[in-house]
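With one protein chain held back, the other chains of the complex are shown just where they sit.
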Amino acid sequence: MHSETNAARVSRRTMLKTLAGAGAGSVLGAPMIWAQSLKDVTLMHVGPSYSIFEDIAAAASADLGFKVEMQNAWTDAIMARVVSQPDTIDIADLEFWAMQRIWRSQKLQAIDTAKITNWDKIIPLFREGRNFDGSDMSRQGTMPFEVQFAEGEGFASAPNGRATMMPTIFNADTLGIRPDLIGRDVTSWAELLNPEFKGKVALINVPQIGIMDAAMAIEARGDLTYIDKGNMTRDEIDATIAILIKAKQDGQFRAFWSSFDESVNFMASGEAVIQSMWSPAVTAVRGRGIDCVYKGLKEGYRGWGNGLGLMSHLEGIKLEAAYEYLNWMLTGPYGAFVARQGYYSSVPETTKASLSAEEWDYWYGGKPAAVEIKDPFGTVMEQPGRSRDGGSFEDRIGAIRCWNTTMDEGEYLVQRWNDFVAS
Amino acid sequence: MTPNRMSQLSVLPFTTILTVFTGLPLLMVVLLSFWTFDGLEYRPEFTLANFAAVFSSPVTWKIFGNTLRYAAITWAITLVLGFAVSFYLVFHVRNLKLQIGLFLLCTIPFWTSTVIRMISWIPFLGREGLFNTGLMQLGLIDQPLEFLLFSDFAVILTYVNLFTLFMIVPIFNAMAKIDKNVIEAALDAGATGFQILRTIIIPLSRTGIALGTIFVVTLVMGDFFVVRVMSGGQSSTVVSAMKNNIDQMYYPQAAAMAVLLIAVVLGMVATILRVVDVRAELAK
Partner (left out) sequence: MQSKLTFWLLTAVFVLFILFLYGPMIAIFILSFQGPTGGMTFPLRGMSLHWFADLFESSRYGDLGGAFMRSIILGLLAMVITVTVSFFAGLGFRRKFRGSGVLFYLAIISLVMPGVLTGLGIGTLFTTLGLRTNWLISGLGAHLTWTLPFGLLIMFAVLNRFNGSWEEAARDAGAKRTQVLTQVTLPILFPGLIAVALFGLTLSYDEFPRSLLTIGTKNTLPLQVASLTSNVTTPALYAIGTLTTALSLLVIAAAFAAIALTGRKR
């Protein structure tokens, strides 16, 4: 025993941990020999820009003792890479609807929720598909719970301990407005198509999301009622695109944005006064001292959620490292980081501990800022006394009316969207 | 070694690299355009459905028309501009050092990131941009001009800004080779400037014009980024539409559209090469 080398001791310790964590049953059978020790592991976490931060990778590496690398890529590019180049990723950071497309490729492995220490602290929305008060949530589009638990190549309708992804961050999206340039209150999605803002409206140029924002507006105006905005029929797509083409030809839209910075510049430079927007973009505009509000509207929000998935090729000690990393991601620092750009963490409890009381009240409580509120990089974005629009965490999440999604008629939608853009 | 073998050996590395990285991937794309796709993976079952969908959709014709329009306008402007600039440098700047210096001056912006050069137009052209505020301060307009940004105008302006160099380099190269004595002789014979341009300079620059045309047309027709950003997403070309399909992992129609696009561009280039045989010039 005392002749053991350092490395062997480490791997032995990890092995014991595995035995304890997974239950002896899964490790019985062939003896495992791990050539590496935990500290030699490098994990590649590939995710979208709003989730990938070198500071977080550095903090995780320091706390965990092995190396975490991050690469920034667009959600669609990550999805394609999971399917076609799976070995270039260890941890895939994806939106939940992506599971609908790629889970059956079996390039991701199910996560054993028993190994996620804070699993029970994840909000019920993900774990049970219920609102905070136990009521049902809207299932238009892809509510994360619908694809949360795996069953073979498909999804289980009830919790079964085998998760497709571990939920990390989520939010309720709405329209961003420039109150100083509009000069009156805006309360409905219908304003997106209001001729009053002709030539000053922008929409996100991602077909699946852009059309849902448009559908929220069209439904609010009373032109159409959708069976499911998140899974339109061909007729519904045609009707929606027809209205959009008409609006475009009437000069309603100033532009369509494809990247985050475009949306910030549209708003900051006054090219648009009302548009689809992401929360960090609103933060960025405000950081420049320009008034911009992420307006809560009476028809509710469009929700989305991100999670971390484990690639199928992970095994042995690397898989253990991946579980340790997943656990670390729910301990607070990451949740606090993304909270400062307006996103919510799936485990608010640990996030609360990592935020100052004033920050918690502002971001999660919807209360007026008690002190200056700073963004993740230290720029002041809110003066004392002002509050985030839409109210508290529970209010905003509870008012989600549809979810980011991929539609059954997706290919047709993209074709018609191209038509709209070219018209 | 026979001359034939010698040549084949000489081009062998070129052949190998292009076969592996262009030939095989192209073959792949062509195959994919005829295969069925279940939203995730391909099955090698022959189908014409992808082409049927592409050919039957009016969108396809609209975006092809749009792409060709951009290519034609950009080509015309860069050709005139590129020709004028090269002509000026070769025939009006007598000092060789100055000539080379001015030529380099044209090429320097080429070493800045294209992405950054493109977005640098936005602060110029926007509603609150330099042009508009300038014009408004001068009292020439009282409403900002909206067509400057997020429009066809902005797209073509950016293309011309980014791609004129690809016209200048080959034309400059071709013009520099023209024997000045021929022109002197023509002048002595009483030819007018316009006649010299038409009968000597343009014909002798045709290799450069052909190459420049090929560069510019293929650059415009292969672009998706400029059109997406500078039109504010309000206009699309074949490749930008294809990119939308690829992003959402709907590959088959993208592949079919691509095959069609390559066929069209190849046809155009073949026509150009039929008029000006770039290779035949080598035999001299």
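Before moving on, here are some points about what is shown:
By written order: A and B. Residues from 1 in each chain.
Just so we're on the same page, a contact is a pair of C-beta atoms (placed from the backbone, for glycine too) under 8 Å apart; a residue touches a chain by one contact, two chains touch by 3 or more.
The shown structure was predicted, so the numbers you read here are calculated from the model rather than taken from an experiment.
When you scan A:S61, A:N194, A:S259 or A:S392 for touch with the missing chain, the hit is A:S259.
Only one of the listed residues, B:L48, B:L105, B:I141 or B:V182, touches the absent chain: B:L105. Where chain A meets the chain that is not shown, the touching residues are 44, 46, 48-50, 52-55, 58, 69-74, 77, 80, 84-85, 87-89, 259-262, 264-265, 268-269, 280-281, 284, 288-289, 377.
Although one chain is hidden here, its contacts on chain B can still be listed: residues 3-4, 6-11, 13-15, 17-26, 28-29, 32, 81, 84-85, 87-89, 91-92, 102, 105-106, 108-117, 119-124, 126, 128-130, 161, 164, 169-170, 173-174, 177, 183-184, 187, 193, 207-208, 211, 214-215, 218, 221-222, 224-225, 238-239, 242-243, 246, 251, 254, 258, 261-262, 265-266, 269, 273, 278-279, 281-284.
Note that in this section only the chains that are shown with their structure count from here on.
Chain centres here are Cα averages; for chain A and chain B they lie 39 Å apart. Those residues of chain A that touch chain B in the shared complex are 74, 76-77, 79-80, 83, 101-102, 104-105, 199, 202, 205-208, 248, 253-258, 262, 265, 269-271, 406, 410-411, 414-419, 421-423.
If you check the complex, the residues on chain B that touch chain A are 39-41, 53, 57-59, 62-63, 66, 122, 126-129, 146, 149-150, 228-229, 232-236, 240-241, 244-250, 253.
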